[in-house]
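A single protein chain has been omitted from the complex, and every remaining protein chain is retained in its original position.
Each chain gets a letter, A, B and C, in the order it is written, and its residues are counted from 1.
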Amino acid sequence: MSDLNSAMTERYHNSFLREVEANVEEGEWVKMCMQCGVCAGSCPLGNAWEHTPQKLFMMIRAGKREAVLSSDSMWMCTSCYNCIARCPRGLPITHIMHGLAHYAKRLGLAPKNQPTAQFSQIFWDNLMKKGRVNELKLGLSVYFKDGFGQGIKNALANKQLGQNMMKAKRMNAMEFFGGHSIKDTSGLQKMIKKAQEIEDAKIQGNS
Amino acid sequence: MSDEKKFAGYICTGCGIGERLDSSQLEMIATREGKMQSCKQHAMLCSSEGVQMIRDDIGSEGASHIMIAACSRRAKVEAFNFPEVAMTRANLREGVIWVRPDAPEHQETTQEMADDYIRMACAELRSLKLPHASGEQSLNKTILVVGGGITGMTAALESAAAGYPVHIVEKQGALGGQAADYAKAIPTRSPYKEPRDTGVAEMIAAIEANGLITVHLNSTVAKTAGAPGRFNVDIATESGAVSNETFGAIIQATGFKLYDPSNLPQYGYSSSPDIVTNAELEKLVKAADGGPIKRPSDGKEVKAVAFVQNVGQSSSEEGQLPYHSGIGDLIAIKQAMYFKDRNNDCDTTILFNNLRTPGAAGEDFYRAGQEKMITFSKGQVSEVVPGDSLEVKFQDLILDEETSMQADLVVLDVGMMPNSGPDPYAVPIVIDEKAEAASETPRAPTVTVDSILNLDYRQGSDLPHLKNGFTDSHFICFPYETRRTGIYAAGPLRRPMDMRQAQDDAAGAAMKAIQAAENAGKGMAAHPRAGDLSFPSFRMDGCTQCKRCTVECPFGAINEDEKGYPMFNESRCRRCGTCMGACPVRVISFENYSVESVNQQIKNVEVPEEFDEKPRILVLACENDAYPALDQAGMNGVEINPWARVIPVRCLGSVSLSWITDSLNSGYDGIVLMGCAKGDDYQCHFVRGSAMAHERMDKVGDTLSSLNLEPERVVVYEVAITDIERAPKLINDMAETVEKIGLSPFKF
Amino acid sequence: MTEVIATNQTILVVGGGISGLTAALEAAETGKQVVLVEKRPYVGGRVTQLYKYFPKLCFPACGLEINQRRAKMNPNLTILTMAEVTDIQGDVGNYTASVKISPRYVNDNCTGCGDCARAVSAEFDDEFNYGLGKRKGAYLPHRMAHPQRYVIDPAILGTEEAAKAKAACKVNAVDLEMQEETVSFKAGAVVWATGWQPYDANKIQPYGYDRFQNVVTNVEFERMADPNGPTGGKILRPSDGEVAKNIAFIQCAGSRDKNHLLHCSRICCMATLKQTHYVQEALGDEGKSTIYYIDIRAIDRFEDFYQAVRENPNVSFIKSKVASITQNRENSNPVLNGVDTEGYHRYANEHDLVVLAVGMQPSVDKASFPVDIVINEEGFIEPATENGGIFAAGCSSDALDVNRAVQQATGAALRAIQVVNRVAGTEG
Partner (left out) sequence: MAKKEVSYYPGCSSQTGASSSNMMRATQTMCDELDIQLNEIPDWNCCGASIGYGSGGELPRLTLSARNIALSEQHNPGQEIVATCAACWLSTREAKERLHEDANMFRDANTALNEINLKLNNQTPVRHMVEVLVEDIGFEAIKAKIKKPLQGLKIASYVGCQTNRPFGIAEESFENPVYLDHLIESVGADSIPTYEKKVQCCGGALAFSEPEKSQEMIHGIIEAAYDHGADLIATPCPLCQANVEIYQDQINARFGSKFNMPVVYYSQLMSVAFGRNSKDSALDGQIIRAKSLEDIAGK
C-alpha cells in the first residue's frame, strides 16, 4: 500500500482521478460531476462537512489526494440518499462517499479517532463474529471504544436508555453471552475472506 | 373593367352599429358629402351574402372604389378582400361604438364621430388609385453568394436544390473557408458524442458537380448596382479581369475573423509558440495527420494541454469583445478529444468561467467530454507563464484558491468577429443645409475595412451593422430583415455561430433571397408590406433636390442622379412612406397612400365652430402598433374621447409636416402622433421611420409659434401595441390639455 | 364540412406557433400553396403568452400583428385551427395527411363581437394565463387571437349556458351541433413545427411547486408581469396577493438533469435575465432578484445583456443548483436551501416568491409522432435525410430562442420548397 500512499499527483492532471476510478467504489462517476452543488445542499449533516461531495469531486480532479483521503467529510454521510435522488447527473454519491471513506481507511489515511470510522469497524467486527449484529455488544463496544473510563461514563449517561430498552424487551442482557448467531459462521467468514482477497488483489493490481 | 371610377359605399349595421348609430344619416353623408354614387346598408356585411352583394356590384355594376363602413380594417380582412378595386374602411365598431359609452347623453357626439369617419373614408377613397406595379421590374432568378465557406457553400447548394442558378464569389483560391483548415467539427447529429468530419470536401465536390452553380475563385465583388431582380454586379478576379453578371438577389456569407490575443499580455500568446489559438490548434492537428499532436516549439508530443476559455470575450474592457462566440467551450471539448482519442493518457484541462454547451447537442457533448476524462474547472486564468513547461496560473473558483497547473501546450479560446465590411452608418449621414453645394457626392462614413459588396448605393457600400460589426437583424421575429432589400446576410457575420447553425442560417437566407427575387419580378414589396404593389412616384418638376428622401430612406432604396434628383428603386423600396414624410414639397406619393389621401381625410372632418365647444383632435397612429392598440382598447371597452379622429398611417415616418400645419390651420385643437419605439431598441418596423418623425416634430414648434399656438397642441409619443390603456389615455390627455388651454383660434 | 384543397405541390405546416407561422408565411409569400394545422384555436403559439422578448425587451404582440396581417392578406395560406395531424402516409413529394378538427362550436360567421361571452356566466381556468385567471365558457382565447373567432368550451355543451350563448349570437355563428371531423389531403412536403411545452414543474419535487403557492414557473411569471395579464402587471404572491419584492430565480429547473430533461434548454438563462428587468420595472430599487444558476448561458451575441444585468445592484447571482425548497409556515415564504459552490457557502435563503426557470420539452412525445421520423434521445427531430420530405422547424428541432427558431423555420421553408419545386418539375 505504501506505493499508493506516496503516489505523485499533479494538479489538474488525471493521475488521482484515475486512482479513484480504479480503486474506489463507483469512482468512475467522479469525472461526470458538473459542480452544480445539489448534493452539498441536500446533505442533512451538511454543516458538518468540511468539504461537500461536489467539492471533493473537484478536489479529486484537481489532484488533491492527501486532502481528500485524510478528510473526515465523507465519514459524515448518514446514507440518506438525498444526494443520489437529486443528482442531475445520476452520480451514486452516497456510494462514492462510502467508497472514499473505505479507501482512505484501507490506506490508513482516514483521520484517527474519527467516531464513525471507529463505529464502522466495531460494527463490522461484530457482524463478522456471528454473522448477525449483536446490538448489546455493539452498543457497549461503542461506549468503550475510547477506553474503559470513558466507556463507564458513556454507559452511565445512557443508562436510562438501556433500562428503557430492556423494559420494552428490545434489549436483552443475555445477548452479552453468546446471543443470536447464524449457524454457518465459519462458512460466512471463509466467504468474506475470499471476497476480501479478490478485492485486495484488484487494488494491488491497479497500483 | 373600364377606367371609369365608380364609387360605392357599404354600411354594416351589425355588431350593434345599427343600434348605436343612425345609419340612414351615415348613408346620407356617404352619398351627399362623400359623393358615393351608391350606398347600401347590410345587417351583417361580412356574411357571405353581404360580401356577395359587394362582389356583384364590382362585377356587374362596375364599382371600382368601395368604402366599407363596418369594423376595423384589421377585422374580417379575409371577407373584405377585393384586390381588384380601391378600398377604404371606416372603423365604426372598434373605432366608435366600442370606445364610447352607450348612453343617451353621448349619442350626439358618438354619431358625430361616425359621421366624420364616413366622411374621411369617402374622401380618402376619392384620392386613391388601385396600385399597379410600375413595370420597371424584371425577373432574374440567379442568386449571388458572396463567400465560399461553409455558409456560402450551403446557401449555394440549398438555392440550387430549389432550382435556382447560383454564382459563388470567393476571395481565396479554393472553396471551404475557415472550416477547410479544421481537423474535425462539433457533432451535428445525435448522439453528439464524437467530433465529426467537417464535410468540406463533400460540399466542394457537390458544388463542382452541380450544373446550376458557377464558382468564381480568387474573386471579389467590385461593384453592386441595381435592385432585387436586377442586381448588376462586377466580379473582379485577382488578375484584374472584371466580368459583369446580373442577379436576382444576394447572400452575403463572408464569415468571421478571430480575435487577436496578442493585445492581452497575460496569456503570453506572443511569448511562446506553444501558446496557440483554437484555430491554430486545428492546423496543428490537421498537420499531425492522425498521428500524435506535437507542440510547435520542439516537436515534442503533447502530454498535457490546458484550454484557456473566454479569452478577450464577454468583457466590458476596452479592446475586448463585449459578446461571446458562444461555441468556444464546444470547440475546446472537441479539441480536447483530439488529444484523448489519440492518447487517453494525455491530460486535458478546460478552464472555463460559464460552461456554454447549450441545447441538446451541447449538453450531450459536454458529458461525452467528461466521459473521456477531460477535466473541467471553473477557473479564472490570470497568467500563462512561458517556459519548457507552461504554467497556467488561475483562481479555482470552486475550490476558492489561487493555483496553477503545468501544460505542454496552452490553447486560447478566442472569439469570432464578423467579417462584415464597413458600416454605412458608422458616421451618421446628415444633410448639412448650409453646405448643400459641397455635398454633391454622398458623404461616405469613415471606413477602416475594405468594402465587401461595394454597393453603388446612396447610403454606403455595405450592409448596415447592428452591433459590434454584426449585420444581424434588429428584429427578434424577423431575423433576415436587413436594411438592404434583396441582400441577406448569413452565417457568423450575423452572429457568432457553429457550423450546424450556419448551415440552417444559410438555408434561411437562401429562402429569403429566392423570395426577394421572385417577388421583385412581380413588383411586389418585401417584408413587412409583403405583396404590396403600390410604389412611390415623384413629380420631378416640383423637386428641389433637397436629398431628404435619399438620406432618410431607412433602406437606402433611393439613389441620386447626377443632378441630385432622387432615383427610386421599386424593388429596394419597402413602401413605408418615409420619403413621402421627408419631402418638404410634397412631390412623393403612392397610388394608394399619399399626402393628398390623408390630407383629404383631415379636411373632410367637420370642425365645429368655436361656440360649439367641440374641439377636434387629430390622431395619426402607426398602423402596425398604435392602431392595433387602439383597436384592442375598443375590444376592452376603454373609452376614447369623442373629439378624436384617428387616421392610421403606414409609419410615423410617412407623416408629412403639411398634415400638421394644414390641420392646425383648419381649426384642429390638438394633434397626437403615435409611432413605435425608436432608439437603440427600436420597434419601428421600418427601422428609422419613427425616429425620423420625432426629429421632424422637434421642429414643429417653430410652426406652432409662427401660428401663435401653444406647443402642447402637438405631441409625439412612442406607443407599443400593448399600450391598450395608455394609448387611449394619451388621446384623452390631449382633450384635457385642450380644455385647459382653450380651443384653437383657427376655427371658421 | 371543412374542405382543404391541396396537391403534391402543397406544403403542410404542422404547428402554428412562431416557427410554423414563419415557415408557412415565407413559403406562401414565395408563391407556394400552404396548409397550416394548429392545435390551439389560434395561431402564434407560446410567444403570444410572453410579455417581452429578450434582449430588446420589445413586445411579442408587435411581431405577431405583422405575422397575422401577413396571414390574413395571403391567399396562398389556409389555416386550420383546433386541428391536429393524426397520420401521415406516403413519401417525399407524395404525402397524405389526416387531420382531426375539433369542433369550435362557432362558425366563421363570428364577427368577434363578444355577445356570446357576455351572455355566458360559467367560468373556467384561463389556459392562456396558465390558470392564473378565469375566462368565460364562451371566449376569445386572447385579445389578438387570430382567427378572431370565439370558442365555446365543450364543458358547457348541453347546459343552459350553451343555449344562452347561442341565443345571444345575432349572426348565427354559434353552432352547437358542430362535430369533430377528420379531413385528409395531399402534401408534397411537411414542415414539422409543433414546438415546445414548459416542463411540468410538479415533477421537480424538491422545489415543491405542487405544495407551495409562492413557487411559480417562468412562463407563469411572464403572465404576471404583463400589464394586460391576470394581475395587471403586478408581481403578486399567489398565497396572499402581497407584492413580491425579493424574488428568486432557479435556473435549470428540469433542464440539464437526467431525472427530468437531459438537455440544456438554452433560453432559460436569457429569459431569467430578462425577467429581472420585469422586477426592476415593476418595483425599482425595492425589487431584488437573486439568480441561482449552474452556468449562465447568455446566448452568444447577447452576452452584453447579461453583463448589464450583472451590473444591476438589485440582481445577485449564486452559482448553485438549489437543493430544495421548504416553506416558512408563518408567512408562506419559500426558503431555498443549498450551497453556493463558489467557495462553499451554505445558505437557507428566504424569498417572497420563487420563479422556476423551467425548461423546454418537445411538445410531441417521442412515441406519439404520427409519422416515422428520426428523433434524438431528448425528443427533438434530427436533421436526417431519412426524414424524406419532412423538415423540423423551430423548437421541434432543438431548444431555441425565438430569433433562432424563426431563422431555422425560414430554412425549413426552403427545404420544403425544394421538394415541391422538384414535384412541380416532374409534374410540369
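Here is the rule we go by: a residue touches a chain if its C-beta (ideal position, glycine included) is under 8 Å from a C-beta of that chain, and two chains touch if they have at least 3 such contacts.
Note that the coordinates shown come from a computational prediction; the quantities given were computed from them, not determined experimentally.
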{"item": "Which displayed chains the unshown chain touches", "value": "A, C"}
{"item": "Sole contact to the chain not displayed, among C:118, C:134 or C:211", "value": "C:211"}
{"item": "For chain A, the residues touching the chain missing from this view", "value": "25, 44-45, 48, 75-76, 78-82, 84-86, 94, 98-99, 101-102, 105-106, 115-121, 123-125, 127, 131-133, 135, 139, 142, 160-161, 164-165, 167-172, 174-175, 180, 182-184, 187-188, 190-196, 198-199"}
{"item": "In chain C, positions touching the absent partner", "value": "205-206, 208, 210-211, 324, 326-327, 329"}
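The criterion applied here is as follows: only the chains that are shown with their structure count from here on.
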{"item": "Chain whose averaged C-alpha position falls nearest the assembly-wide average", "value": "C"}
{"item": "For chain C, residues that touch 2 or more chains besides their own", "value": "256, 319, 341, 344"}
{"item": "Junction residues of chain B, two or more chains touched", "value": "355, 378, 398"}
{"item": "Residues of chain A defined as touching chain C within the complex", "value": "34-42, 46-47, 51-52, 54-55, 82, 86, 88-90"}
{"item": "Contact set on chain A toward chain B in their complex", "value": "10-14, 17-18, 31-32, 34-35, 54-55, 58-59, 61-62, 64, 89"}
{"item": "Contact set on chain C toward chain A in their complex", "value": "206, 252, 256-260, 294, 319-324, 337-341, 344, 346"}
